[in-house]
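Removed: one protein chain of the complex. Kept in place: all other protein chains.
After this line comes chain A, so read on.
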Amino acid sequence: MEIFNNHKKLFTTATVLFLLLTVVIAIVPAFDNQMNNGPLPDAQPLSENARKGRDLYISNGCVACHSQQVRNVHMDKVWGNRPSIAADYALSTRVDTWRNTATLMGTERTGPDLTDVGNRQPSLDWHLLHLYNPRLVVKESIMPAYPWLFAYKEVLEEGDIAVNVPMAMRRNKRVVATQEALYLVAYLQELKQAPLPEATTTPSFLYKPEEKSGATESKADDGLLDGQVLYAANCQSCHQASGEGLAGAFPPLKNSKIVLSKDLKLYVDIIMNGYDSRPEYSAMPAVGHNMGWTEKEVTAIINYERNSWGNKAPKVSEEEVKEVMEYLKTQMK
């Protein structure tokens, strides 16, 4: 065939084929998605500080380990209340003349997904401590430390936000968050899944595991949820696996009066709606509310906390907790 012996025809044919496929598979769908997707009505554009934090997130390559996409599969349910949809990324446009759009979806999940981290972990103190050195709060973490986002000062000045770093690590100086650290945390705090409009049906999570008869993984033998697993996933990064918390940042649950108290009202209230009445500690987010917990989860966690690390208090039943939760709901209104 002549095409085999004529370099102009051969290479032109190959190029045309490749270009054609490129247009069909990449350029047309890209245009289509760009033009036919707008942001959700309730989506909040990033604040000015958060936008600067996002630049830091990009330039430090956080996307190498953290994804920002909740896939529509059941195993991703822990990262958000609904699967991510095209509209979630519609606000993302070109960063500037030099840099391309950054949807920051990511392809690796060496660390947790951050789509909804603003709801999961809103605490500024936790984030600052974690950024200064992640192993201060999560000792198993392999995330890099970012001490260059902090400054060392002899004396605190007005408006300085000090980070509660152990003395040995700060050489008798105070560790102060720089503007950059605050920007970055602002960005993380604003990473939240926007609610879908009332009328739309939420896309479902696929590959839901079949309900096994009898015990499943997250449930103990008696059919109750495993409090230890829930604690590890939701509480441990602040209160620690030892239940001792971190002095000056997160209070201990070991020997805690609230945990061991007979009256469950305050205890359940803190788990569901957060707590911020002790100046020496950081504010606690409304973990239960954010995670959409029912009395099942709350009971499991309470019973785990009341009977761990040397704590000894009678177990509570789901009925008791349910009653308290209903009462709290009426109080809120």
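Assume a residue touches a chain if its C-beta (ideal position, glycine included) is under 8 Å from a C-beta of that chain, and two chains touch if they have at least 3 such contacts; residues count from 1.
Throughout what follows, contacts and distances are computed from a predicted model.
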Which of "Formylmethanofuran--tetrahydromethanopterin formyltransferase", "Phenylacetic acid degradation protein", "Cytochrome c oxidase cbb3-type subunit 1" or "Nitrogen regulatory protein P-II" matches, in UniProt, the chain that is not displayed: "Cytochrome c oxidase cbb3-type subunit 1"
Listed residues A:133, A:164 or A:282, member touching the removed chain: A:133
Candidates A:5, A:172 or A:277 - the one touching the absent chain: A:5
Sites on chain A contacted by the missing partner chain, in the whole complex: 4-5, 7, 10-11, 14-15, 17-19, 21-22, 25-27, 29-31, 33-34, 37, 58-65, 67, 69, 71-73, 75-78, 83-86, 88-95, 98-110, 112, 133-135, 138, 140-148, 206-207, 209, 217-218, 229, 232-233, 236-237
